[in-house]
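In this view, the complex is presented without one of its protein chains, the others remaining in place.
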Amino acid sequence: MAQHAHAHDAAEEYAEGGHDTHHGNYVRIWAILCVLLVVSVAGPFFGHPLVTLVTAFGIAVVKAYMVAKHFMHITVAPRFVAYLVGTCLAFMLLFFAGTAPDVMRLYGTNWKKPSLIQADAAYESEHHEAAH
Amino acid sequence: MATAPVRHDEVHGGHGHVEEGWFRRYFYSTDHKMIAMQYMFTGMAMALIGGFFAYTFRMQIAFPGIDVPGFGTVSPNEYNRLITNHGAIMIFWVAMPVLLAAFGNFLIPLMLGCDDMVFPRINRLSYQIFLLSALILIAAFFVPGGAFAGAWTMYPPLSAKAEYGLAPLGATLFVLAVALEFVAFLLGGINFVTTTMNSRAPGMRMYDIPMAVWMIVIASILFMASVGPLIAGAVMLLFDQNIGTAFFNPDKGGDPILWQHLFWFFGHPEVYVVLLPVVGIVAEIITVFSRKKMFAYRTVLYTAFGTGVLSFMVWAHHQFIAGIDPRMANIFTITTLLISIPIAEMMFVYIATLYGGSITLATPMLWALSFIATFLIGGVTGIFLGASGADIYLHDTYFVLAHFHYTFFPIAIIGTYAGVTFWFPKMFGRMMNERLGKIHFWGTIIAFNCIFIPLFVLGAAGEHRRIFDYSMFPELMRPELRAMDKFATISLLVMLGFQPLFIFNFFYSLFKGPKAGKNPWQANTLEWTAESPPPHGNWPELPRVYRGPYEYSVPGREQDYWPQNAPN
Partner (left out) sequence: MSARPIATTRSTSGMPTGRLAVWWVIASEIVIFGGILGSYVMFRLSHDAFATQAAHTNTWIGAFNTLVLLTSSLFAVLGHKAADQGDGPKAARMLYLTSLGGIIFLLVKFGYEWPTEIHHGFTISSHPFWSFYYTAAGIHAAHVLAGVVIMLIIAPMARRSLELHRVELIGVYWHFVDVVWIFLFPLLYIAK
């Protein structure tokens, strides 16, 4: 009986033309994203590592947020969607935090990674020479 | 009365009246109940294979060098192959399909009062991919080099380098089979979660959802959020095996520990993925057979959420002696010991549910009670292993093995028997034989304890696991305790000997059992209001819900149960 109230699924809403998600100016957003892309490519040319970091990854975060907000409409969807995405990102940070102490080390109490130590030593000496 | 236009498919339960051919009905169905049966029977067939492997390698351990009846002599490599595939099969191809996919597929639409899962064709696809994964795993036994023999945990370089593993093609097929199984369950999980979030019967609020559905859904979410890194890792391992990449290969600059972290980041939530459905199934059974409302439903629910979140923070307790950073070992010890609290709390809440109830010891109830008892033992022994100091001694001994069998066996075997004996009448429209059920129960339970308690003793005494024959490693075993190994193996033979009772009971009752009505157990949840077995579309008219699922023995009412869909 109460199914009548639920008779309209998304397919029917679209067919009836009654669906709306408050569309904004998408071309403007795209233009901003392109400008940000240019800035992120230009960043390394300043030669400063911190500038590169901010322009490369800071801008990546901003672009991702803009796509999520304006194109994917995550701010219009029920709140739990944002929580879900946020939780999965948090789990990835957790994975990184638990794994990095082992994977990012080249030696420990009774072990070492000879091939990597060697590769890093070679890199260091190369750059040491180049600096001279 | 109905003046608003009614959709034709709503009145007729959502499907046309097409007569389905035999092939369409049994092999190409999109009906959630048929897909559930496909998963269940496939899982049970794989259990026979996994059980046979256990029989074979236990015979080798107890009587080294013996010509095992039905197999022959066991070579060292074959032994490794048997234990590897026993572990993988039991977890990925028995526990998950039966507990998560079969019970989930069967129960969720029925308990929620809808006519099918929201994506029936994706549901069918998930089973097809699952079946493919099982076939690939089995195919590995027949390729040159044989099946993979490097433990179900697939640690590289043993699993990555052909000259160590001796089964290059088998190793690739193993990883591929596992990866495909993951994809199948991702697809299935989407269905479970979306159906539960969107398709509940009108009137069913969040706290009216039966615990079995909640637990299966939380398990699906856990799976979906944790399996990603291992899928990435499986691709990386496949590449290391076959095209010479350097992810885990130390010679080329890779790190084997990275694999361990990728694996266990999923591997630990995975055990809760298989545990939670059984916790839910047991909740259904104990409320019905004690005619009592569940004690602290919301507490159990929030505890399950909390356990799920916490389960992501304990994984490296599997790696305590692998050479991980000792400071991380400290942290993981604390989190691991912490996680025992919510799970123990759930078990005690169940005991509180039973307290003061009017208890009937029918076969499903016996299984449910034995789950609580044996899982408590398993959980408590986990505490020793979670403390990194004790784990230094206990790791890789039979203590670990006994611990995880005292958790996995209640989950995969006791949980399955509990669920099957309870829902058999709904699934097949007939009752199973109680006497056979009880004999099977006692034979299985007593024998199970006789298998694994000796293994705790052996492990605590220092006997190592994954050793084919101690003649090469005399320091890793206790000659004075060999009798325990023999006792354990003989108990296994006894336990296996009781299983034909279940198989006979199952198939005999399927065809000749007394007909079950809609609600032989007088339970509240919605599946018991459908026909036994439910037809395509489940109900001619979908139900509406008025109360929670555990309104048993409500004071002032004549009946001691109050179905969810009975109007006020």
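A and B are the chain letters, set down in written order, and residue numbers restart from 1 in every chain.
Here, a residue touches a chain if its C-beta (ideal position, glycine included) is under 8 Å from a C-beta of that chain, and two chains touch if they have at least 3 such contacts.
Here the structure is a predicted model, which means the values were calculated and not measured.
Contact residues of chain B toward the unshown chain are 9-10, 13-16, 109, 114-121, 186, 189-190, 193-195, 197-200, 224-233, 235-236, 239, 243-247, 252-255, 258, 262, 265, 537, 542. For chain A, the list of residues touching the undisplayed chain reads 3, 6-11, 13-17, 19-21, 23, 26-27, 29-30, 33-34, 37, 40-41, 43-44, 52, 56-57, 59-60, 63-64, 67-68, 70-72, 77-78, 80-81, 84-85, 87-89, 91-92, 95-96, 99-100, 103-106, 116, 119-120, 122-124, 126.
The criterion applied here is as follows: only the chains that are shown with their structure count from here on.
The centroid of the Cα atoms in chain A and the matching centroid in chain B are 35 Å apart. Of all the residues in chain A, the ones that touch chain B in their complex are 1-4, 6-7, 87-88, 91, 94-95, 98-99, 101-103, 105, 108-111, 113, 115-116, 119.
Across the complex, chain B meets chain A through its residues 2, 4-7, 10, 202, 225-226, 229, 250-253, 255, 257-258, 261-262, 265, 312-313, 315-316, 323-328, 332, 541-542, 544.
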